[in-house]
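See below for the structure under consideration.
Shown here: the complex without one of its protein chains, the others still in place.
Each chain gets a letter, A and B, in the order it is written, and its residues are counted from 1.
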Amino acid sequence: MNSILPIAVITFKEGLRRRVLYGVMVASLLLILFAVLISGLFMRDILKVMVDICLSSISLGGLLVPFFLAINLLAGDIENRTIYTLLARNISRSSYILGKFLGLAMLTGIIIIILMIATLVAIYCATLIYPAHNFLHFTLSPLFISTLMAFLGVLVLNSTVLLWCSVTTSSFLATLLTLSTYIIGHSVEDVVRFMNLKNTGVEISPMIQATAKAVLYIFPNLAAFDLKQQAAYSLPFVSQEITLLGLYGLSYISIMLFLAIFFFKRRDLP
Amino acid sequence: MKIWRNLFLFTGACVLSSYCASGLYQLHNNNREKKISHFTMIPEPMARAMTLEFPGITSDYLMLKTLTYMGERIMKDEELTPDEWQMIYQTLVQISNLDPRFIDPYIIAQMSLPWDAGMVEETNILLEKAAKILTNDYRPYFFLWYNHFKFLDNPEKAAYYLEKAAAIPGAPPYFSTLAARLNLYAGKTYAGVVFLQEMIKETNDPALLKSLRRRLQALQKIGFLEQKIQKYRKRYQVFPKELQELVDKGLITKIPPDPYGGKFYIMENGRVYTSSNLVLQKKGKK
Partner (left out) sequence: MSIFSCNQIHKSYQTGCLKHTRKKALTDVSFQVKQREVFGIIGLNGAGKSTILKIFMAFVKPDKGTVSINDQPVASKGSHQSIGYLPEHPSLYPHLSIKEHLQFGCRVAGLSAQEEKKRIQTALETVDLTEVAKMPIRGFSKGMTQRAALAYTILLKPEILILDEPMSGLDPLGRQLVLDIIQEYHDRGATILFCSHILTDVERICDRIGIMHQGQLVSVVTADSLDKDYVSTSTKGSQTPLEHYFLNTVRTEIS
């Protein structure tokens, strides 16, 4: 178990060396410029537009990890057989999975932190340029909480990537499965709500109803982690929601890691 | 031992996650967002650009969201505020921007906006657009006819649209004679019945079907009462003062209940209205 941290570190380093940080820094510079300039085009809600742009960029930056880095680092590990380098060292497969997850979490964290700093800089610049009355209602805490939840959402997606990579050998398939998870995760709640609505009306097959329910429980409800709107309007957060979200994220991640380890342990690495 | 411990932890995580999943679902159900989608607020060219090569599926998704939004309200028998109607209208416009050939937003608009929100002019703008694009579909003109006839009290314009609708292949054959059979005085209720029957044929969304059927039922009852009132008038040369008189004179056995939960009553001109919030009557006056 004490090998988890070294694996995390090596994953983190390998991820960073792929010029990720340069990319993210350039992107965050662009973000600052873009956010400051474009919000000037709007008349009233300058702050809202800025927060929208910045938080969306943070989410996008975070999503780079599951979609590009994670699959590269995990499926690539098996495809290029670099995994032998790690597993030859008396490292159990569960430590491998946990270490990889931790490494990916660190990568996600650093990217989000850089973009967060860029966001704060952008907002600071905007206060210098635009009239002060735009920023009267501005508070930092919704911004932070929403970013934290976005981070948790990306971690949930990361954990599903781990599961997909441990059940399939092909990185293409893993990408496809991750993309599907992402899309389902963002629409499942709306679809289930729509289906439940129909239930009270005319007959709808109980099969579909059950499927919809099952999908809600099986796939991660990623849309729930999206609190950008609340942050953009500086709305107060419901503490119950935040607690539920935190617990949900953590338990869902544990389930995914459990399953990933379960499958990964039973699998050949030819 | 280890297996049992792991199994226990795993089950625990599953239970916790399910609990949170349903908790979040309920929570989101209770304090629904006041918006359907922020995408609605984006100007048309930008919206088209942002959807890349997926405007079709985006419009489908927005449609789903709109239906859910309206459906929830209809199910709970809640009325929407003018702001909400405005938002629904905006969303429908955006959907038609993204995918102009998509018939659903036009139908939904026609089925709800003029009736429940009094947004006749806005609906007509949408319908004109639809008529221009969907040249093989009689429905946009049919709707325009109805709106002009029923809501705008403009029989000339209405007849013009009905003619156009009848000219399109696939239109029900009785359209061509419909205009002649309708006079403004007695025709509104009948036109409404025709319209609703056409709509019900189109619909398979249960929530909307429910509301349409209720409206049709109410209209049919009003039509039935008005018919009896005419009969009463022929017999006694005056309109009855109250509907009860129809029962007293044996024309009907009892006053039918209003599906909207109100009470029917007679106006001086012999037309039947209802005390319920039958939006059809209230919003129809213009």
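To be clear about the criterion, a residue touches a chain if its C-beta (ideal position, glycine included) is under 8 Å from a C-beta of that chain, and two chains touch if they have at least 3 such contacts.
Just so we're clear, the structure is a prediction, and the values are computed from it rather than from any experiment.
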As a test of the contact rule: which chains in view would the missing one touch?
A
Residue list for subunit A contacting the dropped chain reads 2-3, 5-7, 9-10, 13-14, 17-18, 80-82, 84-85, 87-92, 268-270
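As a convention for this text, only the chains that are shown with their structure count from here on.
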Distance in whole angstrom between the CA centres of subunit A and subunit B is 40
Spell out the part of subunit B that touches subunit A in their complex, as residue ranges.
6, 9-10, 13-14, 16-18, 20-25, 27-29, 31, 33, 35, 38, 61, 64-65, 67-68, 71-72, 75, 205-207, 209-210
For the subunit A and subunit B complex, residues of the former touching the latter
187, 189-194, 197-198, 200-202, 204, 216-217, 221, 224, 229, 238, 240-241, 244-245, 247-248, 251-252, 254-255, 258
